[in-house]
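Pasting a structure below so you can have a look.
For this view, one protein chain was removed and the others were kept in their places.
Order as written gives the chain letters A, B and C; numbering starts at 1 within each chain.
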Amino acid sequence: MTRKVCVVVTARPSYSRIKTALLALRARDDVELQLVVAASAMLDKYGLAVSQIQADGFEPSAEVFTLIEGENPTTMAKSTGLGLIELASVFDNLRPDVVVSIADRFETIATAIAAAYMNIAVAHVQGGEITGSIDEKVRHSVTKLSDLHLVSTRGAADNVVRMGEEPNSVHVTGCPSIDLAAEVAADPALDFEPLERYGGVGASLDLDEGYLVVMQHPVTSEHELARTHVLETLHAVNEFDLPVLLFWPNPDAGSDGTSNGIRTFRELEQPKKMHFFKNMAPHDFLRLLVNSRGIVGNSSVGIRECSYLGVPAVNIGSRQDKRERGRNVVDVDYDRGQIAAAIGRHLEHGPYASDPIYGDGRAGERIADVLATAELRTVKRLTY
Amino acid sequence: MTRKVCVVVTARPSYSRIKTALLALRARDDVELQLVVAASAMLDKYGLAVSQIQADGFEPSAEVFTLIEGENPTTMAKSTGLGLIELASVFDNLRPDVVVSIADRFETIATAIAAAYMNIAVAHVQGGEITGSIDEKVRHSVTKLSDLHLVSTRGAADNVVRMGEEPNSVHVTGCPSIDLAAEVAADPALDFEPLERYGGVGASLDLDEGYLVVMQHPVTSEHELARTHVLETLHAVNEFDLPVLLFWPNPDAGSDGTSNGIRTFRELEQPKKMHFFKNMAPHDFLRLLVNSRGIVGNSSVGIRECSYLGVPAVNIGSRQDKRERGRNVVDVDYDRGQIAAAIGRHLEHGPYASDPIYGDGRAGERIADVLATAELRTVKRLTY
Amino acid sequence: MTRKVCVVVTARPSYSRIKTALLALRARDDVELQLVVAASAMLDKYGLAVSQIQADGFEPSAEVFTLIEGENPTTMAKSTGLGLIELASVFDNLRPDVVVSIADRFETIATAIAAAYMNIAVAHVQGGEITGSIDEKVRHSVTKLSDLHLVSTRGAADNVVRMGEEPNSVHVTGCPSIDLAAEVAADPALDFEPLERYGGVGASLDLDEGYLVVMQHPVTSEHELARTHVLETLHAVNEFDLPVLLFWPNPDAGSDGTSNGIRTFRELEQPKKMHFFKNMAPHDFLRLLVNSRGIVGNSSVGIRECSYLGVPAVNIGSRQDKRERGRNVVDVDYDRGQIAAAIGRHLEHGPYASDPIYGDGRAGERIADVLATAELRTVKRLTY
Partner (left out) sequence: MTRKVCVVVTARPSYSRIKTALLALRARDDVELQLVVAASAMLDKYGLAVSQIQADGFEPSAEVFTLIEGENPTTMAKSTGLGLIELASVFDNLRPDVVVSIADRFETIATAIAAAYMNIAVAHVQGGEITGSIDEKVRHSVTKLSDLHLVSTRGAADNVVRMGEEPNSVHVTGCPSIDLAAEVAADPALDFEPLERYGGVGASLDLDEGYLVVMQHPVTSEHELARTHVLETLHAVNEFDLPVLLFWPNPDAGSDGTSNGIRTFRELEQPKKMHFFKNMAPHDFLRLLVNSRGIVGNSSVGIRECSYLGVPAVNIGSRQDKRERGRNVVDVDYDRGQIAAAIGRHLEHGPYASDPIYGDGRAGERIADVLATAELRTVKRLTY
């Protein structure tokens, strides 16, 4: 009998982090893939991941709107509650054998709770890592609700076991986002015009002279500072005579602050070499990165994909604290001076050697294999 | 400035496990106590804890109905989602400094998520213990969402720290339910007629000859077996020529099975010495226990309160697996023979010496003190 | 192309009122029937209509738990809200051409709102009647959300048009519940032993001597009086030396009061000739009625089905005020004297002639025909 594997995608970045596993699951005879799309993955404003998913040939088993407007801590909690209600109905209908909860976004705990309470095995992808902000609580809380752990690094596996999970439930698969990075690294030419394909607003740019990429998200536990923080970054990158490609932030509490900071900067400083994008298909984004002079901000992509790609990264603030990192990363504070200095050092050094810390490019395959074949249990106890 | 401490009570047993802490909080000048009553604590069917709470002189700051009918795994998940939505609105209004999530019932994770996502410090009472069923996932998941850990035993404290929590955020306070047990132990006379005060159905009983107490809950992960399990217990206790006082189960998935088993037994066997209660005020219940010949079933009260009271306990099945226990407990399987044998042994032995493993009777005071004075943080990271 | 007709069943009595239409819809080539089961129709406690539905060979397209525990006015409102959320997701998935909202139970307005807001045509069955309690507001409010009106009587049709609906959107079909009554009237022998087939509690009865049926629901707007009201009824029927078959009430706010009244009466009066049923399959119930000496209470069955069957009915209180009625009905107040007098008169008179006021037995067919072939619109305006 085929096993029903249900994957819940709640955001554009989560899709990138699971896509190669989905492709591998779809290719297997022993698996029936059920794909559920929810939360910001349904919304135009956040990149309409559901369209990318369909364009990649997947047919969602269910699509649900679960995000409550407000983009503040209260609505984060309420959206999670609504997601939990809806996902329980969805699982009741689909009756999966195992449900996959991806990473650590606030709403992904709804996936884990619904499945755990309904006596369905829960598999968690990307547990055991250490970062700042509310993600940290979400990630480890999901670990404690999960029966199967598909982690990206050896260090993450150690952490999951230390938290009391059975060692044989933990599998080091690498991160599927590195699979995409590996594809791009194998054929790195920038084969499209970013401004032409993705529009966006801001200056016309000549990317041949090299460019920086900026991606900075608000930190939930400090969301009122989001505006100030992004302004430091913008002033720093503006000091260099290089084109800057900036991406709008994710839908977390505080993204209004970040967006507001970006808008203010645009109007007051009228930067001559900045262009602003809403989002980009994962492959295109990685291609943009591998051809860049570096990435600046606090996105995990600077630490994860860029370690494999060897792209210089300036990592700002507490959001990625304690996450394992390769040599391509320089950590700085929310301070335009520190940020500019780090950029300067990177520009001098140029690209770094590839580091397989987050995966070797075959994570999707391994994840699919564990999901299809691992023994499924729903009862566990602390191993101490 | 006084600190706003918000305690969310979602069930009758949870109230017993926090009552002395509530009294101690109310007595303090440096604390404003906010009491929120939700889920089964609002419902007549489950003992209407809200009435007991008001009878004890507390004025709830908010009362919300959050339980979705069905008593199955799907509605457990959905009720948790609805609780999350409602509690977010409640906290948005009350703006507490710290929120207390009690123990490990399925819906208590909603309390922890709402507070954590809203950047409010979360204090968890009774974390770190090890048991069977879905409670295990809930309890440790709540630990990972919490900033302050108020645990009952030294062993629980060790477990919480091993899971990666900062040692100085963990406080061994004992369990407030032992505080009630200590009050009763100091003055143990059975000063009321249980059948007269609480009604119930079944035979009239002469309690002077000694009696057994039975309390058996369905085990979530095995809920279809609930009916069979309780029948084994009922047949076992029926073999002794002793009055039996039986309590109906908690509102978990599967309680319909247990209730159905009890009803079937009543009709088929027409037991001559059994009486069936819906619920009892905590003090009365403890007084009933301390005067009994023993407790049979899988309630944690057999392991926790009865260790302090020295009441013989027959603990059946997996529900309390791995929970620390005193000498008063004999563990058996869902098997009428084993159950009867254990009862026989206990009847021969009589009462046990008091064991302070779960507390010395001053837990409420200690919990109030920590909640009032501990430094409150909302950001944490794994300590590994 | 076949038309997708989606019927939402939210309660056991609603199923009886639509069953023959469902059978007729299923038999058509030009219709794809989508059956959604929700609210109390999912719950054991209220007769588990979903099992009857499946036993009748229907395969629900979706099943959702939407009832919030409490059985009070607050939870009625909240259950409706939860139903609305869930049904929107269900319709989003099923994409029906027309949605059928049945009668006037509180939760049925969620069906109408979800469909209307989603630009799906709404067909309302049993609009235009006049009764007491909150049903009155619900029924007419649903009429104003609906595009197609399938009413039971000529008087109801007149009322719907007076409210401003276009005359050609109103169809007098009769009530499908009369279709069942007609089947039973054609072959009326009591071919089963009610106590044997349905269990229940109370006295053993010899039905050959004739018997009364009692069915009394709480009236929402007076729910605190529910206990007193049912006690008047019970005292009245107890005066006759006839077996009494009593049915527990529907899940409305106040049913706890009614249930409590019934329980109190049983314990205090220990009636020798009463038996208490939870529910009964529609055919069996009608067969029971047609062989009875009369029905007492405030159920609409006394007015609707019993007008066709000619069964004497004592209608108590305000619940059925202003509903069109046949000669079989005597109206009385909540007063044991009046109730007993009316029963006495009916016993003397015996059965009444059949009255086709609520239908001729072919309503299901007519409803299916309209749903399959009527022009579907979703925009309308008052016709004044």
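Here is the rule we use: contacts are C-beta pairs under 8 Å (C-beta built on N, C-alpha and C of every residue); 3 or more make two chains touch, one makes a residue touch a chain.
Bear in mind the structure is a predicted one, so any value in this text is a computation, not a measurement.
Novice: Could you tell which one of C:Ile130, C:Leu225, C:Ala281 or C:Leu376 touches the chain left off the display?
Specialist: Only one listed residue reaches the unshown chain, and that is C:Ile130.
Novice: Out of C:Val98, C:Leu145, C:Ile262 or C:Ile339, which touches the unshown chain?
Specialist: C:Leu145
Novice: Check the options C:Thr20, C:Gln34, C:Gln52 or C:Ser89 and report the residue that touches the missing chain.
Specialist: Checking the options C:Thr20, C:Gln34, C:Gln52 or C:Ser89, the one contacting the hidden chain is C:Ser89.
Novice: Using the touch definition from the top, which of B:Glu32, B:Glu86, B:Glu324 or B:Glu365 touches the missing chain?
Specialist: In the complete complex, the chain left out is touched by residue B:Glu86.
Novice: Using the touch definition up top, pick the residue from A:Glu69, A:Asp187 or A:Glu375 that touches the left-out chain.
Specialist: Within the whole complex, the residue contacting the unshown chain is A:Glu69.
Novice: Touching the absent chain: which residues on chain B qualify?
Specialist: Answer for chain B: residues 62-65, 82, 85-86, 89, 92-93 touch the chain left out.
Novice: What does the interface between chain A and the hidden chain look like in terms of residue numbers?
Specialist: 40, 42-45, 65-70, 72, 74-75, 78, 82, 256
Novice: In the complete complex, which positions of chain C touch the hidden chain?
Specialist: 73-78, 80-89, 91-92, 106, 109-110, 113-114, 116-119, 130-134, 136-137, 140-145, 158-159, 162-164, 220-221, 321-322, 378-382, 384
Heads up, the rule we're going with is that only the chains that are shown with their structure count from here on.
Novice: Using Cα averages as centroids, what's the distance between chain A and chain C in whole Å?
Specialist: 52
Novice: Going through chain A residue by residue, note those that touch at least 2 other chains and give them in order.
Specialist: 82, 85-86, 89, 92 - these are the residues of chain A that touch more than one other chain.
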